[in-house]
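Before I ask anything, let me first share the structure, which is written out below as structure tokens.
All protein chains but one are shown in place.
Note that the chains take the letters A and B in the order they are written out, and that residue 1 is the start of every chain.
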Amino acid sequence: MIKALLFILWISFLSLPFMGIKGALFLLFGISFAYGIFLAVKKSSIIFKEVKMPGISYEPRILYIVIFIILLALPFGLKDYYLDVVILAGIYIILALGLSVVIGFCGLLNLGFAAFYAIGAYACALFMTKAGLGFWGALPLSILITMISGFILAFPALRLHGDYLAIVTLGFGEIVHLTLNNWDSLTHGPNGISGITVPFIFGFALGSLSHYYYIVLIFVLAAIFIVRRIYYSRTGRAWLAIREDETAAEAMGINTTKYKFLAFAFGAFWAGLAGALFASKMRFVSPESFTFMESVFVACMVILGGLGSIPGVIFGSLLLVVLPEALREFQLYRMLALGTGLVLMMVFRPQGLIKPKTTINHRGH
Amino acid sequence: MFFQQIINGLTVGGVYALIALGYTMVYGILELINFAHGEIYMLGAYLGIIFLGIFTAMGLTQYSLFLSLLLTFIFSVTFCSAYGFTIEKLAYKPLRKAPRLSPLISAIGVSIFLQNYVMLTQGATDKVFPHIMETTKIEFFNATMTALQVFIIVTSLLLMSLLHLYVMKTKTGKAMRAVAQDKVMASLLGINIDRIISVTFIIGSGLAAVAGLMVAMYYGLVNYYIGYIAGIKAFAAAVLGGIGSIPGAILGGFVLGIIESMGAGYLSSEYKDAYAFVILIIILLIKPRGLLGKSAKDS
Partner (left out) sequence: MILEVRNLTKAFGGLKPVEEVSFRVMHGVILSIIGPNGAGKTTLFNCLTGIYSPTKGHVLFEEKDVTGKKPYEVTAKGVARTFQNIRIFGSMSVLENVMIGQHTRSKEGFLSAVMKTAKFRREESEIKSKAYEYLEFIGIADYADADADSLPYGDQKRLEIARALATEPKILLLDEPAAGMNPQETIELMKLINRIKEWGKTVILIEHDMKVVMGISDRIIVLDHGVKIAEGTPKEIQNNPDVIEAYLGKEDIF
């Protein structure tokens, strides 16, 4: 109790130069008050503990069908603004799944993932505006180019370990960002590239929000499906083994270099896809969408949900896209909350919100 | 031109080196990239403006510029050290036994928090550091060197030497090296590891505060996001020299500063921030553990 009060006093003191005397006093009393409420609730929560949540039993298959129907019906029930947020969340899910392969499965900390996202988006934008390709022609090419850049980074990066790898990927992200900002003749610098057209199917323009929603939905489902299948396969196991102990993995006969390359390329594949979708959804790309903060943001999605857990990644992406939108009135404070949330998360639940399941129904005999 | 770039490079390099020392010391002991370290530097720059403002309002600056500057330095360093100390206790200490990634994420969280904390309390616009030092210039070899540049280079060299002496000669310094070598052994020898880690954060943050203050004086402008770019560059400098090595951080800082100003002067200043990383990647390819890095540990 006294320790806690001293702590609050200390924090308020630290804030003194930045918040002034009034602010520091406000902080002092504010936190003390909150702490008092916390203590009171803690005391009374003994009563709450007795009440247990009734267990809901359901068939997972039915749950999936219900979710699927809701997803299909979503554009009919949502205002454009919310649909926009959902589409963005979908693109982030694809992106975060890609990063999850690299960080969560293979254990390679990539702090420059936004670079791949950027390359995918810019490649798509350039193919469509300069080469006159349609979206469906530009999409595979953008993904290919992103994967190639994944290889180019993997060559030097995979000789390095741990934090060195992290810093080199971070550097790669910065280099790409600076290049986008300064290569005026190709990227139009900070002004970005506009005039990206909408996708067409059989001459039919898919320009409305709900069209985009369905396109993104299909890709999100495909991404979840494919990543999940790979996760529960020989390749996925090899990645996890590398994450857990690289030396032991190699002694088990896993060609670690090859599988790390594969993880980088597979991750880049999804980043390229997400980038292309982003470019055509926004119909505009500019460097400011692909900063280091973006890389960190995506990494947070992967880590918040639970490293190596696919439902966790989905949940993390939804949380980090939807929550800030929901808290728009408190917009000023949302980054503050994100930072605090990350620290609290690591201190109190470092494994993430959802613990990954490694094997499925292997009691099959 | 050449000498001018060297001078500019040494000035910026000294600042990078001071920040890099904090990274390298923490890494040496905790094997943690203290991502929030760049923000401490930013706090130092802001604190400088805030305290100098207070002293000016009190009339101290008009009375004695030297005294008020000295007090500004002391206050900023003290506060930054307190911040570093507190951050370690709150965000890193509970994670000592967690997987490698957890403290790094926590550090990123602290970094985001501090940036926004400063933005909210001090505003999102540039803050101006009062122009107080006379622009005495020294000229030689067609290059000019301002008094401020001399001050920055001398101060950083002085602090580095003091740090070197501290780590080499004092009991705590020796304990620090012991902990960096082998934590288990050090604790068996009766070294209080938690205390050593706290001391490391206090010293590292103090150095970053000085760096922040000097940069605020040098460029005259401060913003809440200066910590990020300076932080990653200083980290690049630490890695360049071989992270965990104190001479390495100093060398890395100066090398990076000079490369950067050379690149800006002779190639293109738009890509100024990219040179650091290109060089970093090239050096890591040739020497995966940095210029002065220890060789790989055998399993």
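Going forward, a residue touches a chain if its C-beta (ideal position, glycine included) is under 8 Å from a C-beta of that chain, and two chains touch if they have at least 3 such contacts.
All figures in this text were calculated on a predicted structure; none of them were measured in a lab.
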{"item": "Which of A:191, A:255 or A:331 contacts the chain that the document leaves out", "value": "A:255"}
{"item": "Residue of A:3, A:61 or A:234 touching the missing chain in the full complex", "value": "A:234"}
{"item": "Contact residue for the chain not shown (choose from A:226, A:293 or A:344)", "value": "A:226"}
{"item": "Subunit A residues touching the omitted chain (full complex)", "value": "226, 229-230, 232-238, 240-241, 244-245, 247-256, 262, 358-359, 362-365"}
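In the analysis below, only the chains that are shown with their structure count from here on.
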{"item": "Centroid distance [mean C-alpha coordinates] between subunit B and subunit A, Å", "value": "30"}
{"item": "Touch list for subunit B against partner subunit A, complex", "value": "27, 31, 33, 46-47, 50-51, 79, 82-83, 86, 90-91, 94-95, 98-106, 108-118, 120-122, 228, 232, 235-236, 239, 243, 268, 270-271, 273-274, 276-278, 280-281, 284-285, 288-289, 299"}
{"item": "List of subunit A residues in touch with subunit B within their complex", "value": "10-11, 14-15, 17-19, 23, 103, 109, 156, 159-160, 162-164, 166-168, 170-172, 174-175, 178-179, 181-182, 247, 292, 296, 299-300, 303, 307, 332-333, 335-336, 338-343, 345-347, 350"}
